[in-house]
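Can you read through this structure? Questions will come right after.
Note that one protein chain of the assembly has been removed; the remaining protein chains are unaltered in position.
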Amino acid sequence: MRRSTVFGLFVLLCVCCLAALGVTSEIRVSRFLVQSRDLSGITAALKLTDISFSDDARYTRNPSQADIFSAFQDYPGSIEHFPSGSVTPPPDFSSLGAPITVKRR
Amino acid sequence: MDNGIIIRTENLTKYYNKGKANEVLATSGVSVGIRRGDFAILKGPSGSGKTTLLSLLGCMTRPTSGSIMVEGRDISHLPERFLTEIRRSTCGFIFQQFHLIQGMSVLQNVMLPLYPTGADLTKLRKKAEGLLEGLGMLKRRDFPVQGLSGGEQQRTAIARALINDPEIVLADEPTAHLDTALSRDFMNTMKELWEKGKTVIIASHDPIVFENESAGLVVEMRDGAVKNITRK
Amino acid sequence: MSLNSHLNVLDFTLLSLLRRKFKNFGIILVFTFIVFITGSILFLSYSFKREALLILKGSPELIVQRMSAGRHELIPADISKEILKIPGVSGVEPRYWGYYYDPLVKANYTILASSETLPANNHLLQGRLPGPEDKGVAAVGRGVAKARFLDIGSSISLLSSGGDAMDFDVVGVFETESELLTADLIVLGQPDVVRLFRMPAGMATDLAVSVTNETEAPVIAGKIRYIFPDTRPILRKEIVRTYDAVFGWRSGLILTLFAGALVAFIILAWDKATGLSAEEKKEIGILKAIGWETSDIIEMKFWEGLVISLSSFLLGIILAYIHVYFFGASVFAPALKGWSVIYPDFRLAPFIDPYQIAMLMALTVIPYIASTIIPSWKAAITDPDEVVRG
Partner (left out) sequence: MIMQPGVIALLLGSGITLVLLVYASFLGVKIWSNWDIGSNSETQLALERKTYLVSTLVKYGLFFEIVSVFLFIYTADDIHNLLVGAMCATGSLNANAFGFPALYVKIAVLFLAAAWIVLDTLDSRAEDYPLTRKKYKLLLFIVPLVVAGYVLQIKYFSGINPDVITSCCGVLFSEGGSGVGSSLASLPLHGTEIVFFSLFVAVSAAGLLAIKTGRRFFMIALACLSASFFFVSIAAIISFISLYFYQNPTHHCPFDMLQGGYYYAGYPMYASLFTGSFFGTMTGVIQPLRKVATLSALVPGTQRRWALISVTAFTIFVVIILIPIVLTPFTLEGY
């Protein structure tokens, strides 16, 4: 067999692998979509606003709820919570102003 | 086509690095005509411009001025792309250093020139095996070339030069790395090719070559210019 | 040129790559690794994002928090009556929740008062949730259960702000599949939350407002802010956007850091391509002398780049997929998730589409290929004449 055919077969094999992974991904996503109804049921019942993604410090637990200031929350001298603390941008509440205009008398 | 002339040069001049400090005038004002079926020798000491003339005749490079007609076609202004096409179809080159590609087998080396033409590899392999058989190299076909002796390397190089059925076979100092017996072998091979109707052009300063009885045309060169042309 | 000529050149390229096995496999290995890392980051953060968006579909349309001196404060629960009067508001419910630091396992829990019961067919809870007025019972997330070795029937003891220990019987444990949402939760009855945190009577953490038409939520938020200037309404849409930004930001940041490694690799590729060994240069000269054209050599170099980058790209994607979706991204999850005690242990849903692939391509293959163009051309224009002249 010529080498280009071997290479072609290798690429084909990888593509088939990817296609198989794509199919499993479809299956798992559709399973997740069913499950996500239960999940959003929990969200609704408990009125949760955030996912439990990084709870190493209090202020990283609810990125959409936390205050902007944050250091030393657990005890004085507590180091910054790297990496969650450093890679989570503060929630952008500035945008709140735009669609909501409050007229003051 | 004037009386069987296959390559004619007019006033051929080639500079290397023209206009720079290391400018070299390699050939100047060379006018020769080589007939179809000639056995031509370019003779002269090293540095006399033989190799440059050989590569000009073999469409390897473009002249600085003057003209080359190959089979009646002026090729002195052609872009490299078309020069390569002509070379690929009419010339077979045997280099002084053999220039085989290391790490590949004899057979692969012989097949290499025709890869980009889209040749069918199975047919190409048959053809290469046929050529190697004619040169007594068939049993060596799967050997890596770096393990071959000098003579075997040269026979591989000859087979490679013939793979495209060239009209013209060019060889540059082919005997420089061979002993006397092998040099004679080489000349016999060239003679066989010549007898089959190929045009053979050899640049050499080895007496075994230019005193060979088949050599019909001897072009003597010195300092880039043609000193003497003898036709037997 | 015919198709066969391209295949022939590819054949030669493969042969030629195989002759320098160690060097080329080394490059493929490094490149695969780069695609693997970049791919893992992209897949991971994209799946997080998509899951977060789906999960948060059920969260309240509007949260109203009270601000005092710039800090989040407890809010009087009777404000809800005023808010309910705003047209378009269909319900207001106070939320009681807070954080609890457990010195025993050095973890943060989220304590939450239950308000509604889950639908009976919800498969993600074992047991039940405490009722709003229940006392002494709790439902816990899988992360808490693991950290404190809890199961239904066991009990958990928490230290209240008053200093006295409170015991709760565990009546429900959330299933593993819901960990992205519930890993650190302890759900209690509302009176227990108030006692645990010693919240003043009539105060709640914040208010969850439901509206009849979500597109009107910003208008309602504006009215709430107008009536109660010390409050901060947070829209669900904004929470979703925050998540979008968080994951975009996180993976963007990691990618930027990672760009250093990528640049190093590109330099390697450039160096490999420019620093043609004398032997390789001679080979190209020979090829040209025996009848290969400049564009054939460029094509050969193209195949060389394609073989290396395509193999690495495909292998890298496959490995990244397996890593992220079968092994839970064990290599990178800590960097994305932070280092908490309670790691939500979840299996991500593999949301993958051509976007990820195109992105990965732009980040890895394109810079690699681009870095080899000029060096390949430089190699390809080697004068065939040079070979003859020796």
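Some points to look at:
Letters are used for the chains, namely A, B and C, taken in the order the chains are written, and counting of residues starts over at 1 for each.
As a working rule, a residue touches a chain if its C-beta (ideal position, glycine included) is under 8 Å from a C-beta of that chain, and two chains touch if they have at least 3 such contacts.
As the structure is a computational prediction, the values presented were derived from the model and not from experiment.
Touching the missing chain, out of C:K57, C:K135 or C:R241, is residue C:R241.
Among the residues C:P76, C:G98, C:G328 or C:P367, only C:P367 touches the chain that is left out of the figure. Contact between chain C and the unshown chain involves residues 41-42, 45, 53, 237, 240-241, 244-245, 248-249, 251-253, 255-256, 294-295, 298, 353-355, 358-363, 366-367, 369-370, 373-374, 376-377, 380-381.
Chain B meets the missing chain through residues 17-19, 62-65, 76-82.
One rule holds in what follows: only the chains that are shown with their structure count from here on.
Chain centres here are Cα averages; for chain B and chain C they lie 65 Å apart. Measuring from the averaged C-alpha position of chain A to that of chain B gives a distance of 69 Å. Listed for chain B are residues 121, each touching two or more other chains.
Taken residue by residue, chain C touches two or more other chains at 8, 11, 15, whereas all remaining positions touch fewer. The residues of chain C lying in touch with chain A in their complex are 7-8, 10-11, 14-15, 18, 48, 51-52, 54-60, 63, 65, 70-72, 93, 95, 99, 101, 107-108, 110, 112, 114-119, 122-125, 129, 141, 143, 174, 177-185, 187, 206, 208, 218-219, 221-222, 225-226, 229, 232-236, 238-239, 241-243, 245-246, 249-250, 253-254, 307, 310-311, 314-315, 317-318, 321-322, 325, 335-342, 344, 349-352.
On the chain A side of its complex with chain C, the touching residues are 2-4, 6-7, 10-11, 14-15, 17-18, 21-22, 24-25, 28-29, 31-33, 35-36, 38-58, 60-61, 63-65, 67, 69, 74, 81-85, 87-89, 91-93, 95-96, 99-103.
Looking at the complex, you find that chain C touches chain B at residues 1-5, 8-9, 11-12, 15, 19, 279, 282-283, 286-296, 299, 383-385, 387-390.
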